[in-house]
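Data first, discussion second: the structure below is written as structure tokens.
Every protein chain but one is kept in place in this view of the complex.
For chain A:
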Amino acid sequence: MISEAEKKLLVRGTQINYYFVCKTKLWLFSHHIQMEQESDAVELGKLIHDDTYKREEKGLILDDLISADFMRKGKVLEVHEVKKSNKMEEAHLFQLLYYLYYLKNEKGIEKIRGFIDYPKLRKRKEIRLTHDIEKRLEKILQDIDSIIKGDVPQPQRKKICRNCAYLEFCWS
């Protein structure tokens, strides 16, 4: 059960990310029960965001949904996500893929390249959007929609719980 106001689902990059990380977190975050404000990990992420790629144009937010870490404009639009570790590959990957998908399908931008940057690892990875991935993203979007409209999913204890801002909430 969710309120009327939430029915018009706005899928944000973070939600795609949380979909891969934890469904409970996805549900709570989407219902504005957020815990990130006190998390050291989130704080660190913000510092990395502010401290790296200072010459780039940052903080662009599109339609309240897309907030890639920075973009480079030119003949080809480059979309960059900055991450602190490559631990949650799939979640990061699809977050960026969703941005590419959105820019392509909602904004009609064809010439576009996506990168994940790991400044702490001194690595950069290019990400490509394929037809199969687009299909998969559509399925994920539907999934997210129905998860949020349903009851709070029971949390599953995983290794990553240890570093999660929602740890105390789930296990209190």
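Everything that follows uses one rule, which is that contacts are C-beta pairs under 8 Å (C-beta built on N, C-alpha and C of every residue); 3 or more make two chains touch, one makes a residue touch a chain; residues count from 1.
Here, contacts and distances are computed from a predicted model.
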Answering from "CRISPR-associated endonuclease Cas1", "CoB--CoM heterodisulfide reductase iron-sulfur subunit A", "Pyruvate ferredoxin oxidoreductase" or "UxaA family hydrolase": the UniProt protein name of the missing subunit is "CRISPR-associated endonuclease Cas1"
Thinking of the whole complex, not just what is shown, which of A:Gln37, A:Thr130 or A:Ser146 touches the missing chain? A:Gln37
Contacting the left-out chain: of A:Val76, A:Leu121 or A:Val152, that is A:Val152
Footprint of the hidden chain on chain A, which residues? 2-3, 5-6, 31-34, 37-38, 151-152, 154, 167-169, 171-172
